[in-house]
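Missing here is one protein chain; the remaining ones are kept as they sit in the complex.
In this document, chain identifiers A and B correspond to the written order of the chains, with residue numbering beginning at 1 in each.
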Amino acid sequence: MATTPPPAHTPNQDKLKAFESTLPTPAQPIGSYVPVVQVGNVLFTSGALPVKDGKLEHTGAVGSYSVSLEKGREAARLCAINCLGNLRAYLGGLDRIKRIIKLTGFVNSAPVFYEQPAVINGASDLLVELFGEQGRHARSAVGVSALPMNASVELEMIVEVH
Amino acid sequence: MATTPPPAHTPNQDKLKAFESTLPTPAQPIGSYVPVVQVGNVLFTSGALPVKDGKLEHTGAVGSYSVSLEKGREAARLCAINCLGNLRAYLGGLDRIKRIIKLTGFVNSAPVFYEQPAVINGASDLLVELFGEQGRHARSAVGVSALPMNASVELEMIVEVH
Partner (left out) sequence: MATTPPPAHTPNQDKLKAFESTLPTPAQPIGSYVPVVQVGNVLFTSGALPVKDGKLEHTGAVGSYSVSLEKGREAARLCAINCLGNLRAYLGGLDRIKRIIKLTGFVNSAPVFYEQPAVINGASDLLVELFGEQGRHARSAVGVSALPMNASVELEMIVEVH
């Protein structure tokens, strides 16, 4: 009797599982809003900040004396991790994500700092690393003059689920 | 013969009806855009400003000498009222709203003002007051350097309808 092959298992899925186990349980937002809202098979996330272990890890304007482009990129990656933590908490598992649809990245920017796309690549690259082709998203990256608690980056996502 | 009970009537619905009767009829936007566009059962609103009786009520950067956090919060609440006025005009009645999906709040921010979330709570709290659990939304709050007509806040919504 022929054995049924195991379901297709991509390297991405292993990477995703390993990554998922590192995700913190997110704190609930303070206020009248929630981290994730679903409509049909589309999820909208709230703007996430570069928080780690309950502490805002990256503050200040990117491109200023104290916040390099590289730190900005780390901040954007951390925002993406927090968005994914919120999505994991909502969905149960990140394998329910079918596609990353859209990213909007707001970069707290020093005057004459114009590398917002390079900053938000910190988030975009992580998503493609984790989800492969399904992680490729539409994106806007803009520079703003102020973010909550002086965070260096704020990031929101729209994703499709199975 | 058994009588059919009246449809469930929540306190929120009373509050919503009372609120609805206070909403102004919105002016049409000047230009090639419209206040609300529907796709499937999802509505996207245009960015609303803190206008009252046809006059921009809150101008200037929140956190500056002349615009306190509390005034910013009032501005955000007024933006939400104007969004809801546009939705009411489009839908006929706010009871057709099933869920507030997403809020994006742009706060005209003075340098070193980092309390954008507290400002946008003026909108978020109103929505939960009116719609209860269905009013809880995903949200981004960001600080910007300039808004149309020097408005203190601009707010847009995505909502789901029945």
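Definition applied: a residue touches a chain if its C-beta (ideal position, glycine included) is under 8 Å from a C-beta of that chain, and two chains touch if they have at least 3 such contacts.
Because the structure is predicted, anything quoted here is derived from the model rather than measured.
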Checklist entry - Per the definition of touch given earlier, which of A:23, A:89 or A:142 contacts the omitted chain? => result A:142
Next on the checklist: Tell me which of B:74, B:115 or B:154 is the one touching the absent chain.
Outcome noted: B:154
Item to check | Residue among A:46, A:86, A:121 or A:152 that touches the chain left out of view | outcome: A:121
Item to check | Footprint left on subunit A by the chain that the document does not show | outcome: 40-42, 99-103, 107, 109, 111-117, 121, 124-125, 127-128, 135-145, 158, 160
Checklist outcome for this item: Note that subunit B touches the absent chain at residues 29-37, 39-40, 44-47, 104, 106, 144-150, 154, 156
